[in-house]
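I am attaching a structure below and will ask some questions about it afterwards.
A single protein chain has been omitted from the complex, and every remaining protein chain is retained in its original position.
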């Protein structure tokens, strides 16, 4: 299939947005039974991660710790005030894949897929491409 | 091929387990000559990395440094005592791919594939899917 875009709208500077059900919906719409779903974030101050979907405090802890590692106000060379967001993007990464079996994303019990905003609020997107086995 | 599971059993809270030969065995059994091997960890307090396989002190140094970055006893919101493990999982990542050529994993001289346990000991698994060129 051709690549598809999923629109994401963040409301804070730092925010994790659960996109699992949107991606599952896309798989349903495409009628994919088995394959691999590839996800790519075309931004340099955002990322994508797969982590705990049950307790929302986990995503908060991850965000807080990343800010501890890369504070916004260090003496950065980049003068746009978002060097920290670029760094978090490289640490977390912008690409991720998930298997598809019997029409469902193959995720662990506690896993959810998160778009990671590090320099919001902004209109963002996730680019998706699915390789089908069939 | 359908996804396969590789069972992993960790014995410590933090531990890197070399799964390279297990994955090579799977490729042998499937008779794959050329393609890509995709590896996915369906857990939120574990990860997967590819790093030095010769000197075991490297994996210890990585574990120690990650604990320095995300200590277990910070003032986390998540109350299960393993917020640090979730954070390490996001930093290291849960998905990884390796090429296959002439029936062998395409790894550098010093590279080995490690399952990264951050909240063991536990019974874990790695989900594997291989795309064959043929």
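For reference, chains read A and B in written order, and residue numbers begin at 1 within each chain.
The rule we apply is simple: contacts are C-beta pairs under 8 Å (C-beta built on N, C-alpha and C of every residue); 3 or more make two chains touch, one makes a residue touch a chain.
Predicted, not measured: the structure shown is a model, and the values here were computed from it.
Visitor: Which of these, B:19, B:32 or B:50, touches the one chain of the complex that we don't see?
Guide: Only one of B:19, B:32 or B:50 touches the chain omitted from view, namely B:50.
Visitor: Please identify, in ascending order, the residues of subunit B that touch the omitted chain?
Guide: These residues touch the chain not displayed: 34, 36, 49-52, 55, 57-58, 60-62, 65-66, 69, 91-93, 96-99, 101, 106-111, 131.
Visitor: Which subunit A residues would touch the chain omitted from the figure, given the whole complex?
Guide: Against the missing chain, subunit A presents residues 2-3, 38, 40-44, 69-70, 74, 76-80, 83, 86-87, 89-91, 93-95, 97, 127, 129, 131.
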